[in-house]
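A protein chain is absent from this complex, but the other protein chains hold their places.
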Amino acid sequence: MLKKQAYSTGNATVCFDEMLNEDHTPRAPYRTLFDWLLRQTPSGIRAKQAEADAIFRRLGITFAVYGSAESNERLIPFDLIPRVIAAAEWRFLERGIEQRVRALNAFLHDIYHRQEIVRAGRIPSDLVNGNDAFLPQMMGFDPPRGVYSHIIGTDIVRTSEDGFFVLEDNLRTPSGVSYMLENRETMMHLFPEMFAAHRVAPVERYPELLRQTLQSVAPAGCDGDPTVAVLTPGIYNSAYFEHAFLADQMGVELVQGADLEVADGALWMRTIRGRARVDVLYRRIDDAFIDPLNFRPDSMLGVPGLFDLYRAGRVTLANAPGTGIADDKAVYAYVPDIVEFYTGEKPILKNVATFRCSNPEERAHVLTHLEELVVKEVHGSGGYGMLIGPRSTRQQRIDFAARIRANPSNYIAQPTLALSTCPAFAAGGVGPRHVDLRPFVLVGDRVRVVPGGLTRVALKRGSLVVNSSQGGGTKDTWVLED
Amino acid sequence: MLGRTASSLFWMTRYMERAENIARLTQVGHRISMTPDSTGGYREDWKSTLASAGCLDAFAARGTTLSAAEAQRFLVFDRDHPSSIRACLEAARNNGRSVRTALTREMWEALNSTWIAFAAIDPAGVGPGAMAELLDWVRQRSGQFRGAMLGSLLRDEGFHFCQLGTFIERADNTARILEVKYNVLLPAYEAMGGERDLHQWDTILRSLSAVSAYRYFYRDRIRPRTLAEFLMLRPEMPRSLRFCCDFIAPSLASLATMTGGGTQSLPVGEALASDMRVADLDDILRGGLREYLGEFLNRNAAVAQATAADYHFD
Partner (left out) sequence: MRIAITHTTTYRSTGASRAIQALRLTPPAGPSQAVLSWQVRTQGAGAPLRYTDAFGNAVELVASQGPVTDVEIVAEGVVETTETAGVVGHTGEAMAPAVCLRQTRLTEPDDAIRTFAESCRRHGILASLHAILDGLHEQVAYDTTATTSETTAAAAFAARRGVCQDHAHIFIAAARTLGIPARYVTGYMLTDGGESVAHHAWAEALAPDLGWIGFDPANGQCPTDRYIRLAIGLDAIEAAPVRGMRLGGASEQMEVVVSVAQQGQSQSQSQKQQ
């Protein structure tokens, strides 16, 4: 199944492979897996792959693809070969992530209060106060325990043995954790012998930790066990499976806007026994849609008066409205400064160098180096609206240059990173494929990082785009214990 | 439990039951069109099939000419007809999907895999032979779903909303089939006698999967009187009106106990069930069979409405 020589030459460009050293020997964390791969046959792997696909389809783990009318529910391809992270590597990542989320929460608290970081001249006022992701209505409000973003997904890429970079922070409503959990379940079902041969840190406590985190940020006036509910836009949302999955795993209600009402100074859900109070709402609806009385009046997904209730301290929203300012792509370039400003420490995890097209000099550099850069829309997501310079055509670059000139502040650019590769099952056997990593962090009474995360893999040879909407897949991520 | 959850469970099982009933009716229609001409030709038979499925008007509104192929396509595959098998399976699955957390994994897998497999079928590729097989498959899947539910679902409120959906839909379906064919069940009809009648009675039994059950139970040839008794009043017959009511009333009572509610639904459900227990066929025939069935349909619908009001469905 695995042919060492073919695997080693499988990378289209020079980059760090997480399994094999340059001399074709396996790196330490991959030794056992490497031996196992050598023993596998193509037909055996294919049978397991078919079994895995059947499990996912039966469970209804699908996602909706925007803009494709027919068969709008698809499976995210699942790759059988796990990605392995050594205990020491994980400890490093964990420290870095924790530092970063603490700093970003401190940043949110600051910019919604005295804005010391702006007064200190460390970040431009307009970047914060003029930013669409900044929510003026949040100013002066103290969320329970001072936590704004309770659930965070930090996108990390690797370029060398110890070269880890944060590509993106997701502090709004990050998704993907259900894949982390179901991928693990599926792997344990398919390959029990591999788990016997490795000491893989468990991830299945995540739902319990999530519930504890949410309950720990209940409003001050809440007595007894706080009631948590998950608010979903409904079954047509691309992440509906995850909303239902998390509610189920936490043992709480999955609600839609129409199930909720604001009355008598509290949030209620309508049950078969009449109304029941909700203290903490894990909302998976974007800010603009949570409350038609305060935000978009045409929203049918939210609850009128919910934001008033929140500001009055009668219900907790997780994540808080207005957290998007901290993962705004234009603010991203300042995160190292933000970490230093609030923690007094050097950032443990590095940022990717970022050119802001709003700055004339940086824009000029971007426009003359489009072939080497990745250009992203500041407000885009899901891999839509981006240009990958080295893989682009001349015409695409001409079009993008025009778009940048027309609306410079909407674009940033970054050097194309040589993302690390991991072994993935491919038509011709096992080949190296580019990956990224999204660990999930919970912030409540304390910070909880689950050892693992969602590894997204670009299943096309040489491709750097790992987004599921663009042909990416997922893998189980194994953090080894010492 | 959320009111919306109760609503979705109720409608999930209703739609699954309806899919099964439509499959059975379509099978009977399919079978009739293969037997020699009866009274008005196959058109009349398909008309009565569509009427039994409660969608004759909806079909007529399409303006398409009635043919065996067209009637079957309408009943099985039509995307815009809310009671086609396709629409029922999709609605059942979407209701289930919206309350995924209230279902067991077994139920969800049965529901989801049925819809995925059905949605993948190309109607143009389904010939007469394959159609019979497909309809059998739909019935099997409905049975599998119900089996998963009975075998895995906790007996809490959710279970009873599922039961209510199933039996309110089934009672509705049986009453409609009888209402469409009430004339052949009248004593006066038997007096006319003949082979043709046997065919009509056989059709009714097949529509309710009750041919061999009837034979086993009565050990006699089919007579309209016993047929009416069997399908309306026998507690042993799992698709009879009485049987359905015997399941509806206890579920309403359990819900009332569990929630401390049910002030509207329990009285109407129990009244209907107790009336069915003491009902006498001669009384019914004297008062008019058609009128009786019409009243039953109304009372059955009233139970559904009262349940929705009691448990905050809307």
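The chains carry the letters A and B, assigned in the order they are written, with residues numbered from 1 in each.
Note that in this section a residue touches a chain if its C-beta (ideal position, glycine included) is under 8 Å from a C-beta of that chain, and two chains touch if they have at least 3 such contacts.
Being a predicted model, the structure only gives us computed values, none of them experimental.
A.B. asks: Which visible chains touch the chain that is not shown?
C.D. replies: Across the whole assembly, the hidden chain touches A.
A.B. asks: Going by the contact rule already stated, which one of A:Q49, A:Q115, A:N237 or A:N359 would touch the omitted chain in the full complex?
C.D. replies: Considering all chains, including the one not shown, the answer is A:Q115.
A.B. asks: Looking at the full complex, which residue from A:Q40, A:Q137, A:T159 or A:T343 touches the chain that isn't shown here?
C.D. replies: Result: among the candidates, A:Q137 touches the missing chain.
A.B. asks: Of A:G234, A:P304 or A:G385, which sits in contact with the chain we cannot see?
C.D. replies: A:P304
A.B. asks: Looking at A:T9, A:S125 or A:S160, which makes contact with the chain not pictured?
C.D. replies: Once the missing chain is taken into account, the touching residue is A:S125.
A.B. asks: Just one of A:G44, A:P202, A:G251 or A:G265 touches the chain that is missing; which is it?
C.D. replies: A:G265
A.B. asks: Go through subunit A and note every residue touching the omitted chain.
C.D. replies: 113, 115, 118, 125-126, 128-130, 134, 136-141, 261-265, 292-294, 297, 304-305, 308-309, 311-314
Just so we're on the same page, only the chains that are shown with their structure count from here on.
A.B. asks: Starting from the mean Cα coordinates of subunit A and subunit B, work out the distance between those two points in Å.
C.D. replies: The mean C-alpha positions of subunit A and subunit B differ by 47 Å.
A.B. asks: For subunit B, which residues count as touching subunit A in their complex?
C.D. replies: The contact residues of subunit B facing subunit A are 1-6, 94, 97-101, 105, 108-109, 112-113, 116, 157, 255, 259-261, 311-312.
A.B. asks: Taking the complex as given, what residues does subunit A use to touch subunit B?
C.D. replies: 57-60, 234-235, 240-241, 244-245, 247-248, 253-256, 258-259, 269-274
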